[in-house]
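Sending over a structure as structure tokens; questions will come in a sec.
Missing here: one protein chain of the complex. Every other protein chain is in place.
By letter and in written order, the chains are A, B, C, D, E, F and G; residue numbering begins at 1 in each of them.
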Amino acid sequence: MNKAALEKLLDQYKNNQIDKSNVIKKLKTLPFENLDFAKVDHHRSLRTGYPEVIFCQGKKDIHIKKIYLSLINQNQNQNLLLTRANVSIFEMLFEIDQRLIYNELAKTISLHISKKRKKGLVLIISAGTADIPVADEAAETANICGANIEKIYDVGVAGIHRLTAYYEKIQEARAIVAVAGMEGALPSVVGGMAKCPVIAVPTSVGYGAHIDGLAPLLTMLNSCSSNITVVNIDNGFGAGFNASLINNRDN
Amino acid sequence: MNKAALEKLLDQYKNNQIDKSNVIKKLKTLPFENLDFAKVDHHRSLRTGYPEVIFCQGKKDIHIKKIYLSLINQNQNQNLLLTRANVSIFEMLFEIDQRLIYNELAKTISLHISKKRKKGLVLIISAGTADIPVADEAAETANICGANIEKIYDVGVAGIHRLTAYYEKIQEARAIVAVAGMEGALPSVVGGMAKCPVIAVPTSVGYGAHIDGLAPLLTMLNSCSSNITVVNIDNGFGAGFNASLINNRDN
Amino acid sequence: MNKAALEKLLDQYKNNQIDKSNVIKKLKTLPFENLDFAKVDHHRSLRTGYPEVIFCQGKKDIHIKKIYLSLINQNQNQNLLLTRANVSIFEMLFEIDQRLIYNELAKTISLHISKKRKKGLVLIISAGTADIPVADEAAETANICGANIEKIYDVGVAGIHRLTAYYEKIQEARAIVAVAGMEGALPSVVGGMAKCPVIAVPTSVGYGAHIDGLAPLLTMLNSCSSNITVVNIDNGFGAGFNASLINNRDN
Amino acid sequence: MNKAALEKLLDQYKNNQIDKSNVIKKLKTLPFENLDFAKVDHHRSLRTGYPEVIFCQGKKDIHIKKIYLSLINQNQNQNLLLTRANVSIFEMLFEIDQRLIYNELAKTISLHISKKRKKGLVLIISAGTADIPVADEAAETANICGANIEKIYDVGVAGIHRLTAYYEKIQEARAIVAVAGMEGALPSVVGGMAKCPVIAVPTSVGYGAHIDGLAPLLTMLNSCSSNITVVNIDNGFGAGFNASLINNRDN
Amino acid sequence: MNKAALEKLLDQYKNNQIDKSNVIKKLKTLPFENLDFAKVDHHRSLRTGYPEVIFCQGKKDIHIKKIYLSLINQNQNQNLLLTRANVSIFEMLFEIDQRLIYNELAKTISLHISKKRKKGLVLIISAGTADIPVADEAAETANICGANIEKIYDVGVAGIHRLTAYYEKIQEARAIVAVAGMEGALPSVVGGMAKCPVIAVPTSVGYGAHIDGLAPLLTMLNSCSSNITVVNIDNGFGAGFNASLINNRDN
Amino acid sequence: MNKAALEKLLDQYKNNQIDKSNVIKKLKTLPFENLDFAKVDHHRSLRTGYPEVIFCQGKKDIHIKKIYLSLINQNQNQNLLLTRANVSIFEMLFEIDQRLIYNELAKTISLHISKKRKKGLVLIISAGTADIPVADEAAETANICGANIEKIYDVGVAGIHRLTAYYEKIQEARAIVAVAGMEGALPSVVGGMAKCPVIAVPTSVGYGAHIDGLAPLLTMLNSCSSNITVVNIDNGFGAGFNASLINNRDN
Amino acid sequence: MNKAALEKLLDQYKNNQIDKSNVIKKLKTLPFENLDFAKVDHHRSLRTGYPEVIFCQGKKDIHIKKIYLSLINQNQNQNLLLTRANVSIFEMLFEIDQRLIYNELAKTISLHISKKRKKGLVLIISAGTADIPVADEAAETANICGANIEKIYDVGVAGIHRLTAYYEKIQEARAIVAVAGMEGALPSVVGGMAKCPVIAVPTSVGYGAHIDGLAPLLTMLNSCSSNITVVNIDNGFGAGFNASLINNRDN
Partner (left out) sequence: MNKAALEKLLDQYKNNQIDKSNVIKKLKTLPFENLDFAKVDHHRSLRTGYPEVIFCQGKKDIHIKKIYLSLINQNQNQNLLLTRANVSIFEMLFEIDQRLIYNELAKTISLHISKKRKKGLVLIISAGTADIPVADEAAETANICGANIEKIYDVGVAGIHRLTAYYEKIQEARAIVAVAGMEGALPSVVGGMAKCPVIAVPTSVGYGAHIDGLAPLLTMLNSCSSNITVVNIDNGFGAGFNASLINNRDN
């Protein structure tokens, strides 16, 4: 029931075409999403600059194509982000729409139309070169969400002087994404240097007692830096999205 | 080496009392914290409104007392927060300083002097009554950090209508702390309703396959809502602190 | 020892061809399954409408074919369900029997002959599109067991209004299967809305701290909704079977 | 907004005391629980025979007393069940209300007023004597929910003949609760003997590699009997509640 | 230092070609294996009827071939057992030695020359058809070790009457190997029926919360039957070997 | 239905007081335990020398007393073993029966009347002094079951020469119980030195990554010695019982 | 068989009092520990400066007293170290021997007689004040083993400048013990700054997803610094002992 239907119902009631008990009965099961604010939900991406996002992992190519076309048909000019997309998905969609850009490391496909920038800075810091795919997913996400981003890569804690060199940049950021596999100690150190919230992303980069990322995940959850929150292993998207939410607020 | 010492060193160099190679040798080991910005660190709480925090768990009473006195002596007018403090710690300190206030549920002791409020709203939402201690720790923390807070308690997902009633309040918040034990599903639902970042706090409330909070921790890390980040089990302080960081930014 | 043999033994005893102590000695090791009620077991599917079920995973094609033929030879007209069957198994059996129907998503093969419907309704609710294979396995199972089923798919808790729209349908069900991967919060919310038992099925859909489905499994076991029981990860068959057991009772 | 308020709103609209856009604005945030069906929720226990339940673990005595009085004041004649209640809680409440009955093993307190029985039988089967507290919690729950119950205790699988002796009783049940600690194999064997759903309850009874009940929990989740669903470790209440839901349906 | 060398040393000492302190110095580091009983170790298989065993998993084909030839060259007439050998290994060795026999399910290759049988009976009982490879590995091992074996397969606890039918055979055995995947309840039931030791073997057959065999492993370790010991997941060889040790003792 | 009832039934049938179909109907549900061999079970301890065993952990004192009296009343002269019994249980029972002997370390109470010894030797080997309680439980169990036992304590692998000194004794044993906490390496070394089966018992002695005994449990399950089987953490009783089963067989 | 006995055996052989085969038979079972080098083992502490060590946890007071007296009687002048000793153990032993010194935090008792210092430096670095007990156990151990030690405490990575200030001291050390609870990131950072081996000690200081020290243990095992090895959770003794082994080598 959309707003029009609701207005019609009220008209019918006022015109005595439906009695009060039946109006109440219909309102009882009034679907949340059919009111005005639900429409707002549908159009939220346009108004706020946040893109529609498709998580490709585990979806069939034909499935992804359909969702893509449906979103494009709704609105030609909204930003779109596809995550965990391999190159064959990109090629399939690129045939349809040459505006798409692929980040092979991040495995993201972007349709980046609305490029209005928010003030502030989201910093993406990563520990090892093998963590770059996750860091780049965070960067692509924060970028298409409208945040200015800068990347500081390969600054793991085993050579702490590499990180301390960026002290002033770290002070400047509104939100930081800190990505690390192995022992995952980077966010703790970054957190101690930063004034803003740090979103820690453990990666599955490691072996042995690393247990596919559980080791750095636990590291980050137990951080003694106060300004750290954590997302799931390899969840660069979630980190980038939250960082942009923190950065982009204007009021 | 503080600023004065550094100035003196430079003076000596200019006055040829020390040669260049010896200046460089001394600068090599220049301790980070002895420069100006380190002083800034020491005084950060005053300028930013963030309190000094003492995590009491595992510390002896006499130890806590000493730290407390040292901080008070440094500055009579800064905010202080003690977390995980049982009542005997409060009684010990209250004898010294009657300005202290104890939240028995949250186990926090506050010296809340600087009460300047930031704009915005931090919402503290919790699932069950047994989660209130953790939720209140988050609330006390965000409050003393200068955020306006509101609490919505006992709105677990098993009765989802209790939560949907707060839709507009959730829309209004700049940052939300969502606290839940048991299955920990609350943050996912809150995340779907909110536009702002949601900081999820799993609690150790539960039994059996709950494994002291690991169950809701995993739930929250795997949330399909995009705007969720997670802190350690029962870490109300961390959640409240990050929420206030997100809320308080003015620029 | 079947019924005939037992009758013969009693005849022999009555005719003094065997003495009492020897009768008792033989009865001592009387195999449970060779009595009448064991035969009843063999024919249970016919009388109750429950199908014979073959779990294909880990069985060789030739093995499955033999079991299939053996069951068909026993009874041409009973329902049969094969679960976790890939398409090559279907093709192998379809050559023999064109009555078979394949659900590619659910990976089930059905020989659905006896289509008598029980009263009532089994509702299959799933969270994400990637959970559909498990949800469909539950649906196929409940269906061939004689329950009326309806499916409500893609109603994850991150958009709770999608679920609340189905309030009345949820009230109507005799048994509900709730399928979810990721954080697995769906059954808790459904449980809070339903009057009937809800069978929760965690799926292996997720990544990172999901640990192949352990995360949603723990979520569901710790649910604060009272009317939830849980089956193994990805066990759509078990959920559908129990739901039909609950639904189908007539007396 | 309850029904009266809603009716008043519609009256105001019909009488032109409020315009259409304002009605729609108010309806947008219409709280789910304030409509009729929410009231139904509040009174569900009376109409259906299900009791109000208080989970005492982790709640303070004074807190439990308040909840108890509030529920009693609402309705003097509804059934009440308190679970995980130690004897001091019972003594506190018994002073107020001498109708209360305490099951010391199950740690349940019952106010059992409405004793209408449903048809059918819920069977509570447990493996060892140490599992009786959990089994009795299930029994007390199913009983106060209106089911006829029978208990078969101390029939662990290490002496399988003890269990097979109850074959006919097992055939008769509408729902079975099977409780086991140690290796937790009982539900599998019961499941193979029963026609009805079996709700398996792992208990924390064991030591060493038992890991506080995780061992039998895993056992039960992996059962090769099709008619088994599982609840959390030691969750006798959940098992008894679901068993009564299955048993009690009349239509 | 073998026996000859030791004799030579003693000769040298007696003939004053070496003094006492030097004899003692040499004896100090006397390698254990070079004395007579070490030779006994090398020849133990011949005297006791136990075969030499090669665990093929993780070894290269060429590696296995060399070990095989070395053992055969030592002794043409000893029994040999290769476990976890795929068909290509068999084909490689069969070219060299046509006496070899391959059990494709068990993945064992046997050179079974010395077929002297010990008294007694080792019973191999398995739960599901998918457990047969592990059960057959146990059977092949016990067989080549000289035990009389009998197999009872597909007698899982979900149909307990299938197992109770074998009561007398179970009473007769000197040692039993009980193999089960899924929930692993079989050994508990067998243990309750048997007088002899039961060696439980969990298998990796299962899915979801089975965790590659950890679930039945825990089940078996927590068994409430007193006469159960456990070997590693899928370790049919170890179970068969221990069962034959128990069975074969003559004195 | 006991033997008498069965005889009566046969008499009735022979005397035409009951017809054949009704006899068969009654036999269908013939309880396993009421036949002769079930009585044999009841008296097994007398004939075989195995004691009745009471596992005291988790049982109330009054409960244990009742079981004790019941067993004693059945048969004054059978062996009894109570495990995990603290001193207060011993004092309670000693008042009744001064023949009882308490092993304070093992926490076992023995009524050791029938002291007939089997041939052979069960060796109990333990690693550290802290493992002695578990080792002594095994020793007490094997002893009361009729095996000759010898103890070799404090021979952990960190000083391997302590163990190799017992080479000949280890060769002599019919069954060995090897008890170890910490890293649990002892059974592997013993296994390599022994010809007989070795039953490994992990203990909960350790700290940190020991995880209450899981570390040595895993060690023992992964042993590369072929003649090792494992029981639950701290399960000295199970190890001693199986060792005596292996040792005592006469035929 | 000690050296004297061995000499006697050789004499007998030379004097033809025993024949060669009997000499060899006796040598076969020659106990390792009874040769000279075994005596060397007994006296190793005196010659090398390493103390005898008693791990008190889990030992009874009377037991500890006996071991203490036995060691003192052997040698009045050797160093002794008791770890995990509570104050009552100290008081018991101090009555006997007033030379003993107690470190209440480290829970160590030292009899430090031989105070010869080795060259070099062992550095003990710890992250938080709550880690001091473990760090002090390492320090006491390294100290009594003859190493010069220095302590750098409370230099956790959340304030990395506190650590970098000690750069030159870290460069100077021959071995470093790095102790940390919480996320356990300290050793990685120290490792990156040091040239010598760093022995990492995780502590059980933390809560929630810390899992009693497993979190920092995994952190340290996954460290991307090359010069890190790890000991068990809270094992300050092991770390201090290995550090002194590394430091003390003279040749």
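Convention: a residue touches a chain if its C-beta (ideal position, glycine included) is under 8 Å from a C-beta of that chain, and two chains touch if they have at least 3 such contacts.
Keep in mind the model is a prediction, meaning the values are calculated, not measured.
Residue G:242 is the one among G:143, G:188 or G:242 that touches the chain not shown. In the complete complex, the hidden chain is touched by one of F:109, F:152 or F:211, namely F:211. For the chain left out of this panel, the touching residue among G:132, G:178, G:196 or G:215 is G:196. Summarising the interface, chain A meets the missing chain with residues 129-130, 159-162, 164-165, 167-168, 205, 207-210. Summarising the interface, chain G meets the missing chain with residues 32, 37, 44, 48, 53, 119-120, 164, 167, 174, 195-197, 199, 217, 221-222, 226-233, 237-239, 241-242, 245-246, 249, 251.
For chain F, the residues touching the absent chain in the complete assembly are 127-128, 156-161, 163-164, 182-185, 188-189, 191-193, 206, 208-211, 214-216, 218-226.
We take it that only the chains that are shown with their structure count from here on.
Using the contact threshold fixed earlier, the set of chains in contact with both chain D and chain F is C, E. Averaging Cα coordinates per chain places chain B and chain F 55 Å apart.
Centroids of chain A and chain D (each the mean of its C-alpha atoms) stand 40 Å apart. Between chain D and chain E the centroid-to-centroid distance comes to 50 Å (mean Cα coordinates, whole Å). Along chain G, residues 159-161, 164, 208-210, 214 each make contact with two or more other chains. An unclassified topology is adopted by the chain contact network, corresponding to no line, ring, star or complete arrangement.
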